[in-house]
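Of the protein chains in this complex, one is absent; all others appear in place.
What follows is chain A.
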Amino acid sequence: MPMKGRYPIRRTLEYLQKGDIIFKKKVKIMTVNYNTHGELGEGARKFVFFNIPQIQYKNPWVQIMMFKNMTPSPFLKFYLDDGEQVLVDVEGKDCKQISQHVKKILGKSDEVLHAEAQAKMQASHPANFGPKKYCLRECICEVAGQVPCPGTKPLPKEMTGKYRAKMAQSQD
């Protein structure tokens, strides 16, 4: 049974996570004014249909509001934290062009995203074991392919401490 609706791929987690516009911290509100009819506004309509869910998924704290048929030509308006407003004319543009333009002016660049990802990775170093709050894993028994935890499955006799002690004693 296929998914319901037109272009239901928009409603998959994989599609939402593929969004590449992550706004800078100072962008608070995004407003899209577009029209339901008209050739020139086709790009804006496609942008709203395909890209807005991706943007909202990656920027959950940005308020996005859509307005239909308020002005003859479509545009985007961004409201930044310091009171500044950015107006982007969108008439005649393709939805890909719009999203690339928005990413260029108000999105975090790839280097910044890389740096942030690195910083996050440093916090979770895979070679460290310890409490869940600070490290990824608590004990090496959690790793697949290593000796399982004796709490869940008893160790083979040769590995237990008392057998080894007995062997060591019987040898002396």
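By definition in this document, a residue touches a chain if its C-beta (ideal position, glycine included) is under 8 Å from a C-beta of that chain, and two chains touch if they have at least 3 such contacts; residues count from 1.
As a convention for this text, contacts and distances are computed from a predicted model.
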item	value
Complex member absent from the view - protein name from UniProt, among "Small ribosomal subunit protein uS17m", "Proteasome subunit beta", "Multifunctional methyltransferase subunit TRM112-like protein" or "AP-3 complex subunit delta-1 isoform X2"	"Small ribosomal subunit protein uS17m"
Candidate in contact with the missing chain, chosen from A:L13, A:A127, A:A144 or A:A168	A:L13
Contacts of chain A with the absent chain, listed as residue ranges	10-13, 16, 28-29, 31, 35, 37-38, 52-53, 56-57, 61, 63-65, 67, 69-73, 75, 77, 79, 81, 83, 87, 89
